[in-house]
Every structure is written in C-alpha cells, then in structure tokens.
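Single-structure report; data block below.
For this view, one protein chain was removed and the others were kept in their places.
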Amino acid sequence: MKVTLKYFGQLVDVMGNHEETQEIDVKNSNELLEQMKQNNPISHIPFQLAINDVLIDQEESKKLNDGDVIALLPPYAGG
Amino acid sequence: MKVTLKYFGQLVDVMGNHEETQEIDVKNSNELLEQMKQNNPISHIPFQLAINDVLIDQEESKKLNDGDVIALLPPYAGG
Amino acid sequence: MKKVFISGPISSDFIGESIAKHQTKTSIGAHNIFLGQVRADEVDGKKVAAIEYTCYEELANTKLHEIREEAFEKFDLICMHIYHSLGTIKTGEVCFFVFVSAKRRKEVYAATEWLVNQVKDRTPIYGKEIFEDETHQWKVNS
Partner (left out) sequence: MKKVFISGPISSDFIGESIAKHQTKTSIGAHNIFLGQVRADEVDGKKVAAIEYTCYEELANTKLHEIREEAFEKFDLICMHIYHSLGTIKTGEVCFFVFVSAKRRKEVYAATEWLVNQVKDRTPIYGKEIFEDETHQWKVNS
C-alpha cells in the first residue's frame, strides 16, 4: 500500500526532505517501525509515530491503511 | 522634647492628619508606645514604630531625642 | 537606588517597553512577570472603584533595596525590576509589576513569587479601597 511519510526535526536533515510518498509492505505500525529502524539511516534517532495526526502509543500496534499519513516525530524541543 | 509624628494607612483617618509636631515627655520608644496605646483613639490598631526612617524592633527600646521623626506604621497592604 | 514607585497606574505600554529593553541581553533565556491588577471586589453590596496607594517612601526604598540584594543572593538572576503604583488606581489597572530574568527558566518562577511576597510583607505601602459611593475602607493583605 501507499502511505505518506512526514519527517520532523532532525529527521528532515537525515531523510533529505519533509515528506514523501512511499510504497510499504507492512501491516501495522510496529512492523513499520521495525523496518525503519533496520533499513534507514535513522536508526540512532529516537522517534514516535503519529498516524493521520493521532499519536501512537509505543505499546499499541495500529493497523495501517492505504493513504495513511504517517508522521515521524523525534523528541520535542519547543519553548 | 519636641518630635514629629507621621501617620500612615488607617492612622491617617483616626488621627485626622498625616503629620504633627508634638511635645512629648518620655525617654524611649517603649514609653512612647505605652503612652500612645493608652491615651489615643488608636489603641485598637496594631502598629510599629520607625524612628528617623529606621524600623524599631518590638523588643528593643530606643532612646528618643529632640527633633526625632517618628512614624506609626499599621500592617502593610502593598501589592 | 532603583526607582520603584510610579505615580498612577502602570500602563501596558510601560510593561511592553520594559520587555523590549531586555532584548539586547542575549544571555537571558527566560523572563517571568507578575502583575497585580486592581479588582472590583464587592463588600456588603458596595463595589470597589479604585485603590489609593500611599507609602512611607524613605523606609520603603530601604526595604526594597534589601529585598533586591537578598533576591540576587538567593536566585541565579540576570535582571530584576520592581514597580509599584502610588495614587489612585482604578479597577482593571495594574498597580504592581515584578519582572525577573534569568539564563534558564527553572529559577524564575520561585524568584517572582518570593519577590511578590517580600514586597507585600516588608514594604510600608498602604491601600485605601474606594467604593463607587465614595466611602472607603483600608485594604488588608491576606
């Protein structure tokens, strides 16, 4: 299925862009997280996922659907 | 001896003015305090004394001199 | 001796300008500001219209100087300003302005609270609460 990945903070530098559409072959958020931590140059950066603007708890694994917008969020640094 | 008495807060209302010069017949601040609490309409109002702009501790008794400026200070209400 | 007492209300422009003056101090990371505003309290069906502030200025300045020195010892501050109104301040107007600046935010909250309490407890300032019908009562700090 096709999803949109949005990058924030340091991940923008590492991934080289803010947003990209990507074909993925996983069923849920945990599988996606697993795959990203292995295949990407981002394995050393801690981050959380949000799917369609909703933050995903580290313990839960959410089913992914075609067209989902998935945000990768490193630790916040506001203020 | 002659001293200047300065009134603040509620004491201005009770004494009818801000400041007055008065002949007093006491030696120190404790005697003055004693006399004021008895003779004046201010016996029900708590106040501290300052002599020549210096606050007098309740426990100490300060010698009074001719020309002293004595301030009568009810509890503060700033802010 | 820094000037603390201001005749009349403390305007929002004055507060804005005080903030602007700190923008050249680039070691500051956090400001904390306390503002006291005159409240339209109701007492026995009568509404406060204004507070008339007076003070024993010589002693007040001595005490405020002591408070400043102690604050700089107690807290890791870069800047500190205290302003208090004298004269008649109408409800809704600001009569008390405490402004604290530090490198990091951690220290500023406690410093502001401490300063506000010290000024209230140790500075000979008096407030006459004037009601809408022009009667008055003397303000008592709780």
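As written, the chains take the letters A, B and C, and residue 1 is the first residue of each chain.
Note that in this section a residue touches a chain if its C-beta (ideal position, glycine included) is under 8 Å from a C-beta of that chain, and two chains touch if they have at least 3 such contacts.
The structure presented is a predicted model; accordingly, all values stated were derived computationally and were not measured.
S.K.: Please provide the labels of all shown chains that the missing chain touches.
M.R.: A, C
S.K.: Counting contacts across the full complex, list the positions on subunit A that touch the omitted chain.
M.R.: Residue positions of subunit A that touch the missing chain: 6, 8-10, 13, 50, 53-55, 71, 73-79.
S.K.: With the missing chain put back, which residues of subunit C would touch it? List them for me.
M.R.: Within subunit C, the residues that touch the unshown chain are 12-13, 15-17, 19-20, 22-40, 91-94, 103, 105, 108-109, 112-113, 116.
Rule of thumb we're sticking to: only the chains that are shown with their structure count from here on.
S.K.: Any idea how many Å lie between the Cα centroids of subunit B and subunit C?
M.R.: Result: the chain centres lie 27 Å from each other.
S.K.: Where the CA atoms of subunit A average out and where those of subunit C average out, how many Å apart are those spots?
M.R.: Whole-Å distance between the two chain centres: 49.
S.K.: Calculate how many whole Å lie between the centre of subunit A and the centre of subunit B, each centre taken as the average of the chain's C-alpha atoms.
M.R.: Averaging C-alpha atoms per chain gives centres 74 Å apart.
S.K.: What are the residue numbers in subunit B that touch two or more other chains?
M.R.: In subunit B, nothing touches at least two other chains.
S.K.: Where in subunit C do residues touch two or more other chains at once?
M.R.: Within subunit C, no residue touches at least two other chains.
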